[in-house]
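Here the complex is missing one protein chain, while the rest keep their positions.
Presenting chain A:
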Amino acid sequence: MYVLELEKPVAALRSKIEELRALMDAGNLESGSEIAKLEAKAKQLEEEIFKNLDNWDKTQLARHPFRPCTLDFVQHCTKDFQELHGDRHFRDDPSIVGGFCRIDGTRFMLIGHQRGRTTTENVHRNFGMPHPEGYRKALRLMKLAEKFGVPILTLIDTKGAYPGLGAEERGQSEAIAVNLREMAGLTVPVICVVIGEGGSGGALALGVGNRVLMLEHSIYSVISPEGCASILFGDSSRAQEAARSLKYVAKDLLKLKVIDGFVPEPVGGAHAKPEEALDSLKKAVLKHLGQLEKLSAEQLIQGRYEKFRQMGVFAESV
């Protein structure tokens, strides 16, 4: 069991409830009224906690190993998914997955970061940190979708680009940059959703869409709080402070107009009720696609450009 610090008070109550239930089952407890009371208390406490999450809490939720990931979305929300592999140049990068599918009958090209849950999976997926060939595969699939008029959905969930030797040798910067430029010109609707951690350039490389959304407790940042703390404070353990300063949670990013909206998560977080969270996500995606489907290719390109064009806050003296 993986229990976050913020979940501990509720987890303690729940284990107490379990104990009482066991007693009752064994015939050693007469009335269930204590259980009902505790259950009400646990529910209230959980609601209270989830109403007051700070940025560090959300960081823990965003990184939760059991938070729904791209392949969970595939399994729960899509039909006829066919994964397509490789960048046609170097290799297949398992930290980004993609392929054609249908969502409630609508064709989609689904592309997302994929991390692992177990150590073995994480080694295979490189902890969801792509190499250049991952971005290149993603772009290849986007162009494929464009060719056949299929809308694109990207799910963003990565700590960031992998800082390794091979990644630099094979042009990490160029691979990310080309995705940014080419996504700007796609003639089909592009919807991007940050579902977990949206880390820096590795996240943005799947992030130039007509709609950019977040799951409620996801984070989307220019740098990890640990990296930021290590540079600015010279101490990566001060990540909590950096998390506050970086304002990388959905509510703040909506205010800054970096995202278009967020998809509410169930109380307890997406990992507690993954199917509920995924259903809400699917609903949001289809709603936005409904709006974008009405637009022409030119309107889609223009709309995407204007959306990113207005990002930024500065003063101008005339």
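FYI, contacts are C-beta pairs under 8 Å (C-beta built on N, C-alpha and C of every residue); 3 or more make two chains touch, one makes a residue touch a chain; residues count from 1.
Operating definition for what follows: contacts and distances are computed from a predicted model.
Engineer: Unshown chain, UniProt name, "GntR family transcriptional regulator", "3-isopropylmalate dehydratase large subunit", "Acetyl-coenzyme A carboxylase carboxyl transferase subunit beta" or "Heme exporter protein B"?
Structural biologist: "Acetyl-coenzyme A carboxylase carboxyl transferase subunit beta"
Engineer: Touch as defined at the start, partner being the missing chain; which of A:F50, A:F73 or A:Y220 qualifies?
Structural biologist: Touches the omitted chain: A:Y220.
Engineer: Would you mind spotting which of A:E121, A:E182 or A:D279 touches the chain that isn't drawn?
Structural biologist: A:E182
Engineer: Residue-wise, where is chain A in contact with the chain that is not depicted?
Structural biologist: So the residues of chain A touching the unseen chain are 63, 127, 129, 159-165, 167-174, 176-178, 180-182, 184-185, 199-201, 204, 207-208, 220-224, 226-228, 230-233, 236, 241-242, 245-248, 253, 256, 258, 304-305, 308-309, 311-318.
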